[in-house]
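With one protein chain held back, the other chains of the complex are shown just where they sit.
Entry: subunit A
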Amino acid sequence: MLAFGIRRLTISLCVALTVSIVAFFLLHMSGDIAQAIAGTDATPEQVSQIRVQFGLDRPLVEQYLNWAWGVLRFDFGTSFYFRDQVTTLIAQRLPVTLALGGISLLLALIISVPLGVLAAVKQGGWIDRAALMFCVLGQALPTFWLGLSLIIVFSVTLRWLPVSGSGTWAHFVLPSVALGWYAIPAVMRLTRNGMLDVLASDYIRTARAKGLRMPTVLFKHALRNAMIPVVALAAVQFGFMLGGSIVVEAVFSMEGLGQLAWQSIARQDFPVVQAIVLVLAVLYIGLTLLADILNAILDPRIRIA
């Protein structure tokens, strides 16, 4: 188990390194950063002065190493727009995005896993068919449309919840529904199909032959095996949610990382964009690692592989 953990951790670090290199070089090749900082009506002298000031005249590899060294000490440089530490900016916004993603995922799992189990147990029944309909609907509705509809119904018409912002828990309800909605169909279908496969397996027949009660058969013997692919999917979905939060944060004007990324791209605020790409990538890698470890705990066969 320890060897397994160390091996996976090493792979994750390599991936993180690669992402940081790619993010850095892509951004630096996408335009003249000194020009972006100086603005369109700056003189060539001002531009070259800024280039020297920000170290942009140095070779790219040297710039990368400088930046990477900073990153290792949680120093992502200074925002061109805010004239403030990027680390501070991210530290302010990240909790909002993490909370939004976490609540959305939790909401999606609470709805989709029991629904998937129920649909599998009552295969072909009305719950199963209703759940499948719900899935099609869930996948067909675009996030921004759902978000706007929720605002119209619950904020404007019913006046139950705030329209925008991220100050209190009430601000998180609608965005979480809008973001979590999208993950429900995939998780539910995987749970349902996984349960169907497992319920038809020989070891479930054995469990029933032992005279175990139905809840034990379903939740101990079946669900644990059916959850193995779902855990991996949930981690990937959480990653998608962090990315998807750009749209939801924009719709609900939440002060999160997605909103910051969206604004910084428009402002050509390279250090911020670079930092957000790296932070999201590292989060994503961490989630995948967590999923691998959870899978190894659930499935003893993986621990040796």
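In this section, contacts are C-beta pairs under 8 Å (C-beta built on N, C-alpha and C of every residue); 3 or more make two chains touch, one makes a residue touch a chain; residues count from 1.
By definition in this document, contacts and distances are computed from a predicted model.
Enquirer: One chain is missing here; what is its name in UniProt, given the choices "ABC transporter ATP-binding protein", "Acetyl-CoA C-acetyltransferase", "Sporulation protein YqfD" or "Putative outer membrane protein"?
Expert: UniProt lists the chain that is not shown as "ABC transporter ATP-binding protein".
Enquirer: Per the definition of touch given earlier, which of A:F144, A:W160, A:Y203 or A:F219 contacts the omitted chain?
Expert: With A:F144, A:W160, A:Y203 or A:F219 as choices, the missing chain is touched by A:Y203.
Enquirer: List every residue of subunit A that touches the chain not included in the displayed model.
Expert: 201-203, 205-213, 216, 221, 224-225, 298-301
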